[in-house]
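Complex shown without one protein chain; remaining protein chains in place.
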Amino acid sequence: MSNDNLIIAGKAYSSRLLVGTGKYQDFAQTRAAIDASGADIVTVAIRRTNIGQNAGEASLLDFLPPSEFTYLPNTAGCYSADDAVRTLRLARELLDDHRLVKLEVLGDPQSLYPNVVETLAAAKTLVKEGFEVMVYTSDDPIIAQQLEDIGCAAIMPLASLIGSGMGILNPWNLQLILERVKVPVIVDAGVGTASDAAIAMELGCQGVLMNTAIAAAQDPVLMASAMRKAVEAGREAYRAGRMPRKFYSATPSSPTSGMIGR
Amino acid sequence: MSNDNLIIAGKAYSSRLLVGTGKYQDFAQTRAAIDASGADIVTVAIRRTNIGQNAGEASLLDFLPPSEFTYLPNTAGCYSADDAVRTLRLARELLDDHRLVKLEVLGDPQSLYPNVVETLAAAKTLVKEGFEVMVYTSDDPIIAQQLEDIGCAAIMPLASLIGSGMGILNPWNLQLILERVKVPVIVDAGVGTASDAAIAMELGCQGVLMNTAIAAAQDPVLMASAMRKAVEAGREAYRAGRMPRKFYSATPSSPTSGMIGR
Amino acid sequence: MSNDNLIIAGKAYSSRLLVGTGKYQDFAQTRAAIDASGADIVTVAIRRTNIGQNAGEASLLDFLPPSEFTYLPNTAGCYSADDAVRTLRLARELLDDHRLVKLEVLGDPQSLYPNVVETLAAAKTLVKEGFEVMVYTSDDPIIAQQLEDIGCAAIMPLASLIGSGMGILNPWNLQLILERVKVPVIVDAGVGTASDAAIAMELGCQGVLMNTAIAAAQDPVLMASAMRKAVEAGREAYRAGRMPRKFYSATPSSPTSGMIGR
Partner (left out) sequence: MSNDNLIIAGKAYSSRLLVGTGKYQDFAQTRAAIDASGADIVTVAIRRTNIGQNAGEASLLDFLPPSEFTYLPNTAGCYSADDAVRTLRLARELLDDHRLVKLEVLGDPQSLYPNVVETLAAAKTLVKEGFEVMVYTSDDPIIAQQLEDIGCAAIMPLASLIGSGMGILNPWNLQLILERVKVPVIVDAGVGTASDAAIAMELGCQGVLMNTAIAAAQDPVLMASAMRKAVEAGREAYRAGRMPRKFYSATPSSPTSGMIGR
C-alpha cells in the first residue's frame, strides 16, 4: 500500500482515517485511541479544546505533539461565515501560521446540519487568505462542485448528522459528488461503526473523518483499531475491484449491476 | 486479540475468515489469495477439486498442505441427502478419517438455495456417523435451531444466494438465529465486498465463509487482504460496543436504537 | 379492473386484500374495519374466535355472515402438524364442510416464525383430505415450491414476523418465490402500513393478508380504507408497468435496472 497515499493540498498522508479529538474521558484516552487509529491528521475544535488559548490549562499539544500529527483546526460550534473565519484566523495564530483547516458552518444547534450558503461565503474568504480549506458540507453535489471551484482542498460531505452514528443515508448523492469533484472527497460525520467506514471507502471516497464513533464506543481504543482496519479494508476492496452483483450466480447477466457501490 | 479465537468442535482457530478454494485461475493464485486472507480453514468442493481422487492430476493438497490448513470438505453440487452423505464419506476416506465437514444440500441448480429438508436429513446421518458438521442453510431461525439440536458444530446461514455478491439481504433473520443458537453462527454465501463481511461480524456472527467475493474480484489477492481486515474490523467493532444510533446528536433519547446491528 | 380478479382454488374474488378478524375492540369494530377494507376473504383463528364452538358467547358469524364473506379458518397458535390438522377438521365441521383454509404451523411462541417441516407434513395430510390449503410459510423459495407440489392452493410467505409491522424485509426471496410458483402468492404477515402492501403488490404478488396493521392502527377503519387503496394502487402499478429506474434521467442506459421491484 506504500504508493496509495492520501494527497491533500500537495502533501501525502499514509492513513486515510482522520479523527477528532473531542468527547474522550481525558487527553490520555484521546492519545491511546488516536494511536490505535493510525491517523496522521487530527481535527481539533478550536472553540472547545485548549491548544494554548487558555494558558493555565492542560493543552492538547502536550498529548498530541504537532511534530507527530498534522493538526486540522475546525470551526465546530460556528453558525456564520464570520464566526468561522474569525475562529480559523485565531487557530492560525496559535499554531504558527498553520494553513490546513477544516471549515464547518452549521445551520442550527439541534441538527448540526451544514449551512451551505454561509459555508460558501466562508470558504471564499479563507481561500483568498491562503488557507487550505477542507470543508464540511451536505451531500449536495452542486454545492460540492462550487466549493471545489472556490479552491477548497478537500470536500467533506456528511454521511448523516454529526454525532448520529446513522451511517451513510444517501450513497447515491456521494456518488454524484465523486463523479464531479477532483479534489479528495472525505466522508465526515455520521459514521457509527466499522462497516460504515468501509462502505464510504468502497464507494471511492478518499478518506473518512470521524470522532463520536470512536470516542463514544464502549471501548474507544478497540473501536479505533476497528476503524483503522475498516478504512484499509474498504480502500483495498475498492482498489481490488469487487465481483459483480448478480442475483443468480447461474445467470450472470441478470440485471443487478446498478446497485450502489463498486 | 489473542484470546478472541473462533472455537469450532472444541478446536480454536485464530482467523474468523473461512475461504473457498474454487474459481481461481490456478492453484498458485489460490494459495496466494488464501495466504493474504489469513484463513486457517479452507473449504474444498470434493466433487470439483482434486484432493487425490484423480491420481494423475495436480492436487490441491500440494498447494495447501493439510499440515498448514484445516480442510473443510464440502458437498457443493449435491441436491439430496444421500448424495451429500456419500460425498462426505468419500472425503473422510481421502483425508484420513477427517471429520470436520461442510454440509450443503441445494434446492435447485439455478438459485443454489438450500433444501432445508434434505439438509436436516443429511445432518442427522452425518452426526450419527461421527462427523463434525458445519452446515450451510437458509436464514430460517427455526431450521437453524433444529440443526443445532441435531448436533451440528456450526450453523452457516446464507447472506444471499451463493455466488451472488448481494450482501446481507435480511440481517433481521440473522439476528433471530444469533439469539437462538449457541454453536458458532458463520455467514456463508452472498458476501460481495469487504463491508458485507464487516456487517456480518458486527451483527455478532462468529465468522464468515466466502469464495467468489475473493476469487472473482479483479485482484483476488488484494481482495483477500481486504476481507481479512474487514472481518477483523467487524469483530473488533462488535467487541468494542458501537455508539448508539441517535437521529439527532442533540437529543440523545430519540428513538433510533431499534435499527439493526449493535 | 373487472377482469383482474384473484382466483383461488378456481373461485374468483374481486378484492386482493385478505384480512384477519382478531385484535379489534369488539365485533362491531371488526365489521366496520372489514367493510372499509373491501375484503372478500376473512381469516378466523379457530382457537381464539367463537364461530359456534362456545355456544353461549357472541359469535363472529353474526357480525360477518358467511353469506357475505368467504371464511378462511386458520390455525393460529398451532405448533405441530397434528394440532393444525385437528384444528382445521374442527373448523370444517363448524362451517358445514368448508374446505378453504389457512394453514400455519409456528416454530416458537416468541418469534411466531413458521416451522416449515411441520407445515409440509400438515399440508400433505390436509390436501389428501380434500382441503384447499392456503399456506403460511417462510420466504424460502424451495419450501414454497414443495408446498405447491403437494397441492396447496396458495403460497403465503411472510414479509416479516407476525404482528411486527416491519414490512417486507427480503423482497428478493419473494421474487424467487414468484418466479417459481404458479398458484397465487399472497404476502401474509409483517405488513405495517399502506406502502408495505403496495410494495408487495408491485412485486407481483397476487394479494396481501393482514390483521394487526389494521386492527392495531390508531384508527382501524381509516387504516382499512388505506389498505384497500394501497393494494389496488400496487396492483394497478404492477399492471401498468412502471417506468425504468435510471439514476440519471439524462443517461437512460445507466445500469440501475437491477433493483428490486418492477
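Chains here go by letter, A, B and C, matching the order in which they are written, and residues are numbered from 1 within each.
Going forward, a contact is a pair of C-beta atoms (placed from the backbone, for glycine too) under 8 Å apart; a residue touches a chain by one contact, two chains touch by 3 or more.
No experiment lies behind these values; they were computed from the predicted model shown.
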Contacting the left-out chain: of C:L112, C:A154, C:I177 or C:L209, that is C:L112
The one of C:R48, C:K128 or C:R242 in touch with the missing chain is C:R242
Omitted-chain footprint on chain C covers residues 109-112, 161-166, 192-195, 198-199, 202, 212-213, 216-220, 222-223, 225-230, 232-237, 239-251, 256, 261
Had the left-out chain been drawn, it would touch chain A at residues 107-108, 111, 113-117, 120, 138, 140-143, 145-146, 160, 166, 169-170, 172-173, 176
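One rule holds for everything that comes next: only the chains that are shown with their structure count from here on.
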Taking each chain's centre as the mean of its CA atoms, the one lying farthest from the centre of chain A is chain C
By C-alpha centres, the chain nearest the middle of everything shown is B
CA centroids of chain B and chain C: separation to the nearest Å works out as 34
Taking each chain's centre as the mean of its CA atoms, chain A sits from chain C at a distance in Å of 48
Each of the following residues of chain A touches two or more other chains, namely 245, 247, 256
